[in-house]
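My questions all concern the structure below.
Missing here: one protein chain of the complex. Every other protein chain is in place.
Letters A, B and C mark the chains in the order given here, with residues in each chain numbered from 1 onward.
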């Protein structure tokens, strides 16, 4: 395998970087957050025009057939700029569910997502925080001509803003059965859907959503036997989230080593104190580890060889290494690092959020150990 | 509670220190190890004469009625000098079992132990490495006028040198039943006893001992329903072992900070490198923690208030903090610390050994967490 | 050590328990449960202090003549234990643990008479003006200047990380009155009667947790009376060092941590483990909890030894060791909290956290505080002398060959 970026990927990454450097500096982002807007429609439109929103989708559904490595190439700068736009939720999660469906309704919806006209929200998490979709228990009961949804979904990114909810639900069995999972397209304005909106610590809009006897016609079921679709979609989203985290880690490493070289205490830049310089070295080691793991796993995925253990290694490592880098960055910045006014803490909160989504490092490390101990038995 | 040493304890500790400084410097110890002698009879006799061997025993069995704090006061210098004499095994473990027995045979044996004429070995461990005696499964089957012992004991400190083995065995039930445990006095030269002798990494002589149908007359059973006796004896031995470890940690802290202040690299003592000085600071923090935990738990025990959780906290902390100190000491010494020729590695091996005896830090931390989670339920 | 019998202590415990069960208002209790920092919500903390002061219990460790309780160490511990059990808000330390004890030791009679009663009652809140934007760890390099002018000083410069300055009515601060000699010389310790002197400007700074707990304070030709000086001019460094002893040797920190671990354990009884069963029964949770609890227990053991006057109390590195241990344990406890909350810790819930808002939290009570507490506690290894500086000091106490 070759792990170097192709020229196309370099160009793609450069163009995203240029866009964000121009229009998404930290102060601009903070103003947007304070304005209460969930994200910037201008940036979203710019990404649509650059083809980034269609990047992960096959050409036959209106996408650009990008590989995982292409998505990673754009997700790293997304992380480095702390994007709050719903790329992972609307494109990689909800969008990919739509893209993997052969339902005409899903296809039609996806084309609006790719153009940026509308967004969709992946309405899946039930508070377990695991990567395994078998934990879904929200009930989809068959009723005349369709299904009735009842139950609760939590931490739905972009849930209050989405034009469509892509909801995972269980038509039979109980968690953690792999069988009996389906995906539904639900209009959030439908009767019985209650949405409690909030902002996450990393500035994204999210929602807890309750379904109370929500009627869904059969043609809005866009997938049945959906466990493996969900697993694929989530695995790819995990890689993209990890790429965001690695982008954030790179930013923290750069900002912190620069800060340490200018901030003076006791008459000398603090980088000259060995404890600080060794902490910077540890940050760099952690970053090199994180990025190696990301790029390797990405290539593995593009080669069709990434198994559950590989994804768990990636997610576990990024969560743990990211926390180390973030905490080291704050400590090195001292009081300034504790303020909302500089980007350091925001990067750390982005990393913490990514760690908690789809299973934290503890979960994934243990999953790795469990599979090793079991395979060897 | 008052945690300061009494004047008597200070005197006792000082006299032991003086003896060891005079007769037990590192080179002398190493020569003894190389000579193949299991320990120094002269030192053992000196300790007997000072009353140290009788210290933990009640006056009515010929001891001096010392408190746990008294034993801790002598065990700290034992650790600081890496004593290989069988204080813990013959006095605190086997001796205490004899001392708690009302059997005349046990009493008679104990008086020979206290004078240093003979030694006894606590023959108990079955390879689980836990502090809980309920794990004993060596079988004591009732036979005409006595019992037949069959099974294996491992890591019996001083086992090949002892004049008497104090053996824990099960007359009924299965591990981990608390019921059905007894203690027997066994002559190691008896038919059916096979001893495989070896040296531990910290220089003590130990043995794995197999019992193959060994006949024991009833009067050599010195305790039945022995679970609580064993627990008490082991708890006190744990405190003494932890005191040894703390003594070793103190020695490592002192030796390492002194070394760092003289060893020069790049034209300056290595203690002036902040990474080294902060590592020394961490060693000191660890030492203060370890000693606080030791002294507090000792006082608690003397007040009759030390429960299983307190013992587990102590054993867990000493094992973990000791490892940190030992590894830091070796790293700070560099290549020299890797050699058998200086004491640093020997202290570390003593600490590692103590950690592994009667449950390592992992075991005890988990026991603490388990009891917390259970008590609160 | 103590002359009280077990019966007397038991009776004392009952008295304390009965009082703490009835005296605090609902808002005060709510503030206690929602405390996510070393600093409790300001208003309820002050209200609670006023109530305690009426009972005479606002400052148990002050000398009795100045309003202390005269309790034995055992009684103070009992009080602390019962206090923690009820999750009551900690009293703000600046006045009670810092300025008050300092004035008792070094203040003039006039200063004592003027300030101590209002410190006890909570009417006055003293913010601390030490750090400056370019003088953090290297505090002695501070530049904020005070130039004598008649009976006054004229102050110019700025102070930062002044906790609750925007809620304070008094300030104690270090200023530079001379640039001669070593940088530690030429520093003066000042008490400011007001925080709204002409030319003073206070800017709250929002922290990672979304709360404005600390501020920057700007001084533009601020005229203050010299009578506010504590100690001699240019000798403020030793005054500050004296104060530090009170700050660091103050009270036991372990009870708070034990209580947080208890709340974590309780919350784990309602959480399911992604590997099946309840989180509290999960061996990994138990191991990690046990290791952390053991270290917190050791902090408690250490604090007991210090309180009892064990020999190690004479170690000059002791305050630094205590600060390092405590701050790093707070952080570890906070990480454990966020582990238990997981995803539910990701939502910003500033509204639900506000005392009296009536907004329901979105997850459990622990979920509400986990992330703010974690984020806020990142500061513990930075403030009051970074842990890097503490380790420098500890290393200096070690023997050299």
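Please note the rule applied: a residue touches a chain if its C-beta (ideal position, glycine included) is under 8 Å from a C-beta of that chain, and two chains touch if they have at least 3 such contacts.
Values in this document were obtained by computation on a predicted structure and should not be read as measured data.
Engineer: Which shown chains does the hidden chain touch?
Structural biologist: Taking every chain of the complex into account, the missing one touches A, B, C.
Engineer: Which one, B:170, B:208, B:291 or B:315, makes contact with the chain that was left out?
Structural biologist: In the full complex, the listed residue that touches the missing chain is B:208.
Engineer: With the full complex in mind, choose from A:253, A:301 or A:356 the residue touching the hidden chain.
Structural biologist: Missing-chain contact among the listed residues: A:253.
Engineer: For review purposes, identify every residue of subunit C that touches the missing chain, sorted by number.
Structural biologist: Residues 275, 282-284, 287 of subunit C touch the chain absent from view.
Engineer: Please output the residues of subunit B touching the missing chain, sorted low to high.
Structural biologist: On the side of subunit B, residues 125, 127-130, 132, 135, 154-155, 196, 198-202, 206, 208, 264-267, 273, 275-276, 327, 330-331, 334-335, 337-341, 345, 348-349, 352-353, 356-357, 359-360, 362-363, 366, 370 touch the unshown chain.
Engineer: May I ask you to list the residues on subunit A that touch the chain which is not drawn?
Structural biologist: 1-5, 253-254, 257-259, 261-262, 271, 274, 277-278, 280-282, 284-285, 288-289, 291-293, 295-297, 312-313, 316-317, 320, 361-362, 364-370, 372-373, 376-377
Methods note: only the chains that are shown with their structure count from here on.
Engineer: Among all chains, which one's averaged Cα position is nearest the averaged Cα position of every protein chain shown?
Structural biologist: Per-chain C-alpha centroids compared to the overall one single out C.
Engineer: Between what two chains do the most C-beta pairs come into contact?
Structural biologist: Counting C-beta pairs in contact per chain pair, the top pair is B-C.
Engineer: Among the chains here, which has the CA centroid at the largest distance from subunit B's centroid?
Structural biologist: Most remote chain from subunit B, centroid-wise, comes out as A.
Engineer: Please report how many Å separate the Cα centroid of subunit B from that of subunit C, as a whole number.
Structural biologist: Taking the average C-alpha coordinate of subunit B and of subunit C, the gap between them is 42 Å.
Engineer: For subunit C, what residues touch not just one other chain but two or more?
Structural biologist: If we look for residues of subunit C contacting two or more partner chains, we find 388, 391.
Engineer: If a residue has to touch 2 or more other chains to count, which residues of subunit B qualify?
Structural biologist: Where subunit B meets two or more other chains at a single residue, that happens at 274, 278.
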